[in-house]
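Excluded from the complex is one protein chain; the other protein chains are retained at their positions.
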Amino acid sequence: MEGIVRDVIIALIKIAIVLGGVALGVAYSTYLERKVAGWIQVRFGPMRVGPHGLLQPIADGLKLFIKEDIMPRQADKLIFYLSPVICLVPAFAVLAVIPWGPDFYITDLNIGLLYIFAVASLGIFGIVMAGWASNSKYPMLGGLRSAAQMVSYEVSLGLSVIGALIFAESLSMVGIVEKQMTTGVWFVFLQPVGFVIYFICGLAETNRLPFDLPEAEQELVAGFHTEYSAMKFAFFFLAEYTNMIVVSSIATTVFLGGWGSPFAFLGIEFPRSLGIVKSVLDFGMPIFWFLLKVFLLMFFMIWVRWTFPRYRYDQLMNIGWKVLLPFAILNIIFSGLEFTLYEELDWYLFYPLAWLIMGVMVVFGFRLIKNFDQFSYSKMREEGIE
Amino acid sequence: MEEKGFGTEELIVNMGPQHPSTHGVLRLLLTLDGEKVVDCEVIIGYLHRGVEKLAENRDYKQNIILTDRLDYLASMTNNLAYVQAVEKLMDVKVPERAEYIRVTVAELQRIASHLVWLGTHAMDIGAMTVFLYCFREREEILNLFEMLCGARLTYNYMRIGGVSCDLPDDFAGKAYKFVEKFPKLIDEYEVLLTKNRIWLDRTVGVGVISGEDGIDLGLSGPNIRGSGVEWDVRKAEPYSIYDRFNFQIPVGEKGDTYDRYLVRMEEMRQSNNIVKQALEQLPEGEIMAKVPRIIKPPKGEVYHSIEAPKGELGFYIVSDGTSTSPYRLKIRPPSFVNLESFKKMIKGHLVADVIAIIGTLDIVLGEVDR
Amino acid sequence: MEDYIKVKREVGNRKDEMWYAFLQDLKAGLCLTLGYLFKKKITMQYPYEKSTAEWSIPLRWRGLHALSADENGRLKCIMCLQCMKICPDHCIKIRFSGAGKERVLEEFTVDLSRCSACGLCFEACPVNSITKAIVPTEKYELSVYSREGLVYKKEDLLKNWYDSVKSRIALEKAENMKKEEVKKEEKSVES
Partner (left out) sequence: MNPETMNELINYLIFGSLAFIILASAIMVITRKEVVHSALFLILCFFGVAGLYIQLRAQFLAAVQILVYAGGIMVLYLFVILLVNRKVIEETKRSKSFKKIFILVGLVLLLEFVLIFTGTVLKEGVKEKIVEESFNMGSTEYIGGILYTKFLFPFELVSLVLLAAMIGAIVLSKRKI
């Protein structure tokens, strides 16, 4: 009985820390987004609230909190209220299995990754429902777009990690990281194509540019959340950034060695003489590495957003089904071969060979699916085939 | 079960007059089949101020400030067109230095206007950053104009017979500095867009219009040159002193959004070239011709058109010979005429292309509605 | 030199194929924006910062109107009504009493709520002793809480003149001219 109570309390504490940390992280990732956007565009970004605008997220949150909550008269009230919550809850629920450090995760499921994909696929309901419940045309179009987009990209997203899973031999998030620690190789070096596909699909799943069609502000005003204001809007906002964190953390776990230090191959360990400092460092450093990798990936997502134009809806679908999916499947086939080679060959033979095959695969794949590829699609139109 | 119940239904979406990417108060009534645009009705007039009627009650000098407010992104060329029309009516010879200054500012204005086009067009397609880069350079041009005439948008700089004030001392130096560095900055925009696969996907084959159709619809400016029609008023009927400069007019081939993009990019380079030459050749001398204080042109009528950044901008003025205000003033605004082709371009494209095509037409509602 | 040139349209070039296969077009864009991340920023932190090394409000700026005065504090306006007549928006109102040389300026009102800042009034002014009688100042922060605040009376316009940089420049100029005149007189006396 005591055991159960203790477990529950520890679990609650962990949940509180993770949720609190992530909520703060989300708040400050909006700050990061705006700062990076500003710097890229030769301006400063937020500067007024606090030193260098550091309190800006808090001010934004307060503003959203006290804003007028508008409800369209024709809206379906129940669903209109529910959909921001439906959007946010899966995003947070996924955090349960993300291993921030070797001893720091809420839980470790043996179906970890599957759980993530299952739960993450639910966030879309929030968007579709929001689009429908608003009873307005722009949100409706946004909702429809997002439904089609999420369903399409989820397939490639799931397939892209399978290559890495072949090497990991486990679905548990902790297991995947530990495998990378024991073999000493991050899966991104074995599966660069998988990583790229995963990342592109991740961008699409989080509705980030160049795939932010559900909320393309230039066409659909704000897409599915056009009619939302105040805290309900803030929920969508929170969900979007939480999803960014989630996608980055999964990429970190599966491809970038999780909490492993990039300097692990040097074999440096903290000396015993440090005493309690050593145990703090031993606990803290992995978390630091994990967060650093997540930060870098999020930075990359933001960087991409402020560099590229946006795809059109039909092009988005074409890329999802006609480029990414064939590549993901090719990658799985290749991964089988690669795994055999990995077992048989020494590393100095394996890497050049694997990378060579990978290069050939990309070139071959690009040629093979060229007729479906967007770029060649433009070329086709150029030549007047269509 | 009746089968007709399962047919698809068209969705009518009202885009604008308040919409982030209709470039002002343009209203589009789109009939959509899914995401496909089946039909489109363009509704204008939300910014109508009756400029042409107002002009009949103001004297010739006061009308210059009305032209500022037509295409408010290119006031200088509007001024130029009007002023030259009146000069043609009165048969005034403008001093050399004034002509050079006019060409300099008009071409700088063309660059500024094209920068706004590029920025907003790219932003409509999703590339926010290009917008801010473009506005950074436009800001420098506006600073130059501000130094020159004390205003940033509605310059009211040209006068009948010359320009209102001479160049300030440091103008030529600053302008030259800008002209020197600008081509490199165009290259930067091109890195972000020209070969980018997303940009290609969004622009190639979108909004195609053939040269013949373009001529039928009265398209002008970069829009018709994108379709391969060699028509530029600066070359075809040289006005001012354009025949003295070395420059080329870029022409596209397919007539799609990408071609119009390339044409405008090259045009910026050429304009930059003209500004450079004009600054180098700038003569000393008067800036105003001898015109009477009260302008009363002889009885008659005149049509004069110039190559504004958006296309052929024409002024038709009728003077009764007794009044100090025009009897009739009619404007041929390029944006208004170019907008005619919108319906033809959009048929069969998707919603996202609507904004791409509005962007590529480069309309300014101040000019469309007048 | 040819008048018209074809633009270079490189779409679907065979030689670019590998370039696109390995996402090099995207890389080029990303590198450019990354470079900008560390470049000097151009924002001016208005209103904390009102001018930078590159930019300050130019003297020709068509800002708030002012009625200029000479070094003795007398208004330069000669009540010729040129500015009132040229104003397309009819925002200047002048009233004077007396006639001929004894005219006294009673009222000079500029209604900024109608003004479109065209600058024709400044140009029309026939006075030309160092400055014109009605001049634009460099002031651009014109917002007020009531419409009445936008109507500038004679006294306000004079106050604008003394607030602006131009009055100082004009005073300096006037002093310089005086000195020169004195010098000239001295010279002429000497010769």
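Letters are used for the chains, namely A, B and C, taken in the order the chains are written, and counting of residues starts over at 1 for each.
Definition applied: a contact is a pair of C-beta atoms (placed from the backbone, for glycine too) under 8 Å apart; a residue touches a chain by one contact, two chains touch by 3 or more.
The shown structure was predicted, so the numbers you read here are calculated from the model rather than taken from an experiment.
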| item | value |
| --- | --- |
| Touching the absent chain when the full complex is considered, from A:23, A:42 or A:171 | A:171 |
| Contact with the hidden chain (one of A:49, A:109 or A:162) | A:109 |
| Touching residue (missing chain; options A:18, A:94 or A:147) | A:147 |
| Candidates A:125, A:303 or A:339 - the one touching the absent chain | A:125 |
| Residue of A:79, A:185 or A:231 in touch with the missing chain, whole complex considered | A:79 |
| Residue numbers in subunit A that touch the chain omitted from display | 1, 76, 78-79, 82, 109-111, 114-115, 117-119, 121-122, 124-125, 128-129, 131-133, 140, 143-144, 147-148, 150-151, 154, 171 |
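As a working rule, only the chains that are shown with their structure count from here on.
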| item | value |
| --- | --- |
| Per Cα centroids, the chain farthest from subunit B | A |
| Distance between the centres, which are taken as Cα means, of subunit C and subunit B, whole angstrom | 25 |
| Centre-of-Cα separation between subunit B and subunit A, whole angstrom | 43 |
| Rounded Å distance between subunit A and subunit C, as computed from the means of their C-alpha atoms | 52 |
| Residue list for subunit B, restricted to those that touch at least two other chains | 129, 136, 192, 196-197, 200, 204, 254 |
| Multi-chain contact residues (two or more partners), subunit C | 11, 20, 26, 29, 32-33, 36, 42 |
| Residues of subunit B that touch subunit A when the two form their complex | 11, 13-14, 19-21, 35, 122-129, 132-133, 136, 192-193, 196-202, 204-205, 254, 350-355 |
| Subunit C to subunit A touching residues, read off their complex | 11-12, 17-18, 20-23, 26, 29-30, 32-34, 36-43, 45 |
| Interface residues, subunit C side, partner subunit B - complex | 1-11, 16, 20, 25-26, 28-29, 32-33, 36, 42, 55, 58, 60-63, 86, 88, 116-120, 123, 136 |
